[in-house]
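To keep things clear, I will list the structure first and then write my remarks on it.
For this view, one protein chain was removed and the others were kept in their places.
Showing chain A:
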Amino acid sequence: MSEASAESSKAIRIEKKGAGSDASRLAKQSWFSHVMHRPESGAVSGLVFVYVFFVLFANGSGMFSAEGLMNIFKVSAELGILAVSVSLLMIAGEFDLSIGSMVALAGLIIGVGVAKLGLSLPVAVMIAFVFSLLIGAFNGYLVVRTKLPSFIVSLATMFILRGVAVAATRMLTGKTQISYVVNELNQNSWVVSLFSGHLFTGLFQTLAEHGVIDMRPDGLPAVQGIPMSILWWLAISALATWMLLRTRLGNWIFATGGDLNAARNMGVPVDKVRILLFMFSAVSATLFATIQVLESGSADTLRGIQKEFEAIIAAVIGGSLLTGGYGSAIGSMFGALIFGTVQIGMFYTGIDTDWFKVFLGVMVLLAVLFNDYIRKMATSSR
């Protein structure tokens, strides 16, 4: 007894001798390496590279006119809306392959609701959102209950939703496309302004009158204003970033994806977190669909095809790990912006758009390799 307590108390009196990480033993970390440790650093350098490239090769093509830039932002915004929720899901260690089908289905709910069932536009949009919450909850519930990889579960719902969308639309309307969803009766509805309106139209009119931006022959500015889709994109990205980095839920999302069991053992409600994120991804798909339907005025069973992959690509370029536990919501914004810039840039430079897919594939490979490197750096002593 005495021997042992002597032994233990001796161990206690040891001063901090060689305790691995004494502050003095660590080399001072440079500002540069601190920045490079952020998950979105790859996407930001990629974006700089893309803009340098197009400024060199597409200057004077109109790509950097107000109209060209607005096109870039619009394409980026639509993908970005999906990519934010996908990046959150990926950080939590899950995939949702069903969002592309959800885009089609949500659009068709609005279309059928208005054109076939005679619902008002706000009601149809509301039904689409409620429905997407249910679908998202179902996806999440299936994943947490079956414990199957969400890749497989959402692959199944991807086919189910697309199938239901096509079959039900054909059954109800005899067609696969519904036009005049937005028509003379409802084009002034507040939902139209909310999802497909433009901001600062007066300002853009003035700018056009003063020759700052181009004027169309009919006296309207080439760019009417800032499309609502861009505002939605910025708002959702900002909210998701704040939530991820500054709230308790954000901490839980990282933990859930980092190590499901460890997080559960620490009392994190990992099932609730995941179900919530699946609901968020279905809702963002519906937001995307609503914007698309109200901008184009029509719904189509072919909408949203491959969007799930494009969103994953944007999230990966934005620094989210395929294995979960690490990533960035704001990074997905940069990922989507790279995507939109290259897509529109190719159009303006006259590069055959077939090369776009090649570019995407290469970007994904580079991004994955880079993310892996960043992750290793983040956990190695710095």
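Please note the rule applied: a contact is a pair of C-beta atoms (placed from the backbone, for glycine too) under 8 Å apart; a residue touches a chain by one contact, two chains touch by 3 or more; residues count from 1.
As a working rule, contacts and distances are computed from a predicted model.
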Per UniProt, the name of the complex member that is left out, chosen from "ATP-binding cassette domain-containing protein", "Sulfur carrier protein", "Adenosine 5'-phosphosulfate reductase" or "Succinate dehydrogenase": "ATP-binding cassette domain-containing protein"
Listed residues A:F254, A:F280 or A:F334, member touching the removed chain: A:F254
Contact partner of the left-out chain, one of A:G60, A:G174 or A:G267: A:G267
Missing-partner contacts on chain A, residue numbers: 1, 4, 7-9, 11-12, 14, 16, 18-23, 26, 29, 242, 246-248, 250-252, 254-255, 258-259, 261-269, 325-326, 375, 378-382
